[in-house]
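Step one of this worksheet: look at the structure below.
Left out: one protein chain. Kept in place: all the others.
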Amino acid sequence: MDSVRSWLRRRIDSVRSEQRLRTDGGTASDAVQSETGTGLRRYLDSDAVESAPFWLPAFLLVGLFVYGAIVWNVVISLTDYEGLGDPEYGSFDLENYRLMLQETGSYSFTNAFVNTIVLLVAFTLVCLVFGLVVAILVDRDIRFENTFRTIYLLPMSLSFVVTAKMWLWMYSSNGGFVNRALGVVGIGPVNFIRNPDPNVQLAAIVFALVWQFSGYAMVVYLAGLRAIPDEHFEAARVDGASLVKMYWRVVIPQLRTATVSASVVLMVFGLKAFDFLRALYGNDTPAVGTDILPTYMVRVAFGDASRIAYGSAVAVVLFALAFSIVLPYLYSEYRRGAL
Amino acid sequence: MTDTKLADDGLSLNRIGLYAVLLGLVVFYLLPLEAGIVTSFKSIRAYGQTAPFLPAVDGFTLAQWSSAVDQLSGSLFNSVLMAVPATVFSALFGSMAAYGLTNIDWRGQVGIYVLFVAGIFVPYQAVLVPLKRFWSQWVPLHIWLEPVWYLTGLGTDYAGLLALTITHIAYGIPICTLLFRSYYKSVSDEMVEAARLDGASIRRIYRRIILPLSIPMFAVTLIYQFTQIWNDLLFALIIVGPGDASVITQSLIGIGQSESVTNFPLQMAAAFVTALPTLLVYIFFGEQFAKGVTA
Partner (left out) sequence: MAELELDGLTKVFVEDDGNEIVAVDDIDVTVADGEFLVLVGPSGCGKSTTLRMIAGLESITAGELRLGGRRINERKPAERNTAMVFQSYALYPHMTVKQNMSFGLEESTDMPAAEIAETVIEAAEMMGIGDLLDRKPGELSGGQQQRVALGRAIVRDPEVFLMDEPLSNLDAKLRSKMRTELQRLQDDLGVTTIYVTHDQTEAMTMGDRIAVLDDGMLQQVGTPLECYHEPANRFVADFIGEPSMNFFEVEVQGDRLLADDFAYPLSNETLSTVGDRTELTLGIRPEDIELRTEATGPHDFETVVDVVEPTGDENNLYLTFDPDASEPDTFIATTGGMNRIEAGQPLVAHVPEDAIHLFDPDTGRAVKNRSLDDAETLGRAV
């Protein structure tokens, strides 16, 4: 303890004298501060302001490019701008929205809207069911689990443009794998992506998208399964529940959160299928059964017709569609404190 | 866990069936890739005569690959030039925003954060028209930075590439912020407070405590974000358009597509050239990618 004392004495001698200088020097400013320590000074010192340099630049970028653009898009959708000069911001009307509903025929807005809904629902549902089944299989304490999981998720890391090229080849009626396989059982060749039946076209697209994204649903469900305490499995077994019953009654109900978040994300991926269709069909006009709002919007706004304001209006509908799914989700996440 | 979840162990019929199904799934997920790879090494003559998933015994050729690399090298360079800075900056902005909105406690931060998160879900179509006008009329980089394009010898087309980079940074920030925030929420509040008591300013705490601790999360975010930006087509189509500065996804579309015939071997080779960076990233950092997608 002697060494402690002497050490301290030395330190106190050296540091305290220094400190006294510092604190004494600070007296004047302390006094000033306590007198002028009013609202503004407090405000500038507050954490919200001090943290601003960190989030504000990012916020401005997002505000300008995302939210600013969304609002601007809504404004343009109320004009009749067609790409020459500047939009006329003087006269707003809902003409474009009226036109949308009036359109009929094979490449109409209505066709694209219905296709979008069907694609989103079918794609999401199949992905979820398939992903859940695969997740349950992978969760059965298998060997090489990581390898299996990595392989199943692999297609998701690829660009839509790349996978579109691969499926173009898979579906090709000129030696592609699918038609070769069907040929063995005496069917075909079938032209999938330009089949006369629009439903076949869409089903072919959904199948390819499921191939690419069911691995994602699997990973989300696997995480959900891992979060269920082992005791629940044990309790169900002690109760004598069969395997199927255990999953149906005990496990699946606990995967609600995983299902909801996976659905939302899958729908967002589904809306990005523009890239896939654009690459699959090689130009801005996909087969009529696969024309969805994203492709429709780009075609009318940036194609030869250049109906820019009309395209903006379609984009507003698409945005509203996406956020009618996302906002309830975000609200529920907020409610359960997950944000 | 093993005992409770498994009805039986060892190599019972159930187990064999399970592994058979799992292997079947491997075939399902890898077949399109496998068919693509073997086809990319076939000559045009050979591919029509062999099974799509078997290598050609004669008719093996590297010609498709060299042709694909030839045709794509320019846009491969453009993609790297765009994707690398876009990835790094969106991750950095995301990390800083998440820090400002998580580890420093102030009222109203959740509201700001919700705006960030909602940005993840915006369909690109909803902003295409304004973006196009913004970069062509309001901020015409090809005019403003004319000396740069002239001096570097890149040409004014590259203004579009710069615009694309900035756009990707802005659109990458929301997801990066989400990834970092979920991580920063797990950082101990007491530790941040200890650093404040130690006299570190908010800036210094980020620099000396949070940033070094974020390295694993940067790996996750950079990998995920690089994949997303590299793979995108739509923004590039609208903002860059055709020309010298087009990125690799744009170029891939047109390759091997002539009026009447489709050159599948060349298309497959080109598809793999395009996918190679993301495939390599995935093979080496699959774990981080999985973390990124599930966050």
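Just so it is clear, A and B label the chains in written order, and each chain counts residues from 1 on its own.
What we mean here is this: contacts are C-beta pairs under 8 Å (C-beta built on N, C-alpha and C of every residue); 3 or more make two chains touch, one makes a residue touch a chain.
Remember, predicted model here, so these are calculated numbers, not experimental data.
Participant: Which of these, B:200, B:219, B:279 or B:295, touches the one chain of the complex that we don't see?
Facilitator: Candidates B:200, B:219, B:279 or B:295; residue touching the omitted chain: B:200.
Participant: Take the complete complex as the reference. Which residues in chain B touch the chain that isn't displayed?
Facilitator: Where chain B meets the chain not shown: residues 188, 190-191, 193-201, 204, 208-209, 212-213.
As a working rule, only the chains that are shown with their structure count from here on.
Participant: How about chain B: which of its residues touch chain A in the complex?
Facilitator: Touch residues, chain B against chain A: 1-2, 4-7, 18-19, 21-22, 25-26, 28-33, 35-36, 39, 47-48, 51-53, 93-94, 96-97, 99-101, 104-110, 112-134, 137, 167, 169-171, 173-174, 177, 201-203, 206, 227, 230-234, 237-238, 249, 252-254, 257, 262, 264, 267-268, 270-272, 274-275, 278-279, 281-282, 286-287, 289-290, 293-294.
Participant: What residues on chain A touch chain B, complex-wise?
Facilitator: Chain A reaches chain B through residues 46-48, 50-59, 61-70, 72-73, 76, 86, 134, 137-142, 146, 148-163, 165-170, 172, 174-177, 180, 211, 215-216, 219-220, 223, 230, 233-234, 237, 243, 264, 268, 271-272, 274-275, 278-279, 282, 293-294, 297-298, 301-302, 308, 311-312, 314-316, 318-319, 322-323, 326-327, 330, 334, 339.
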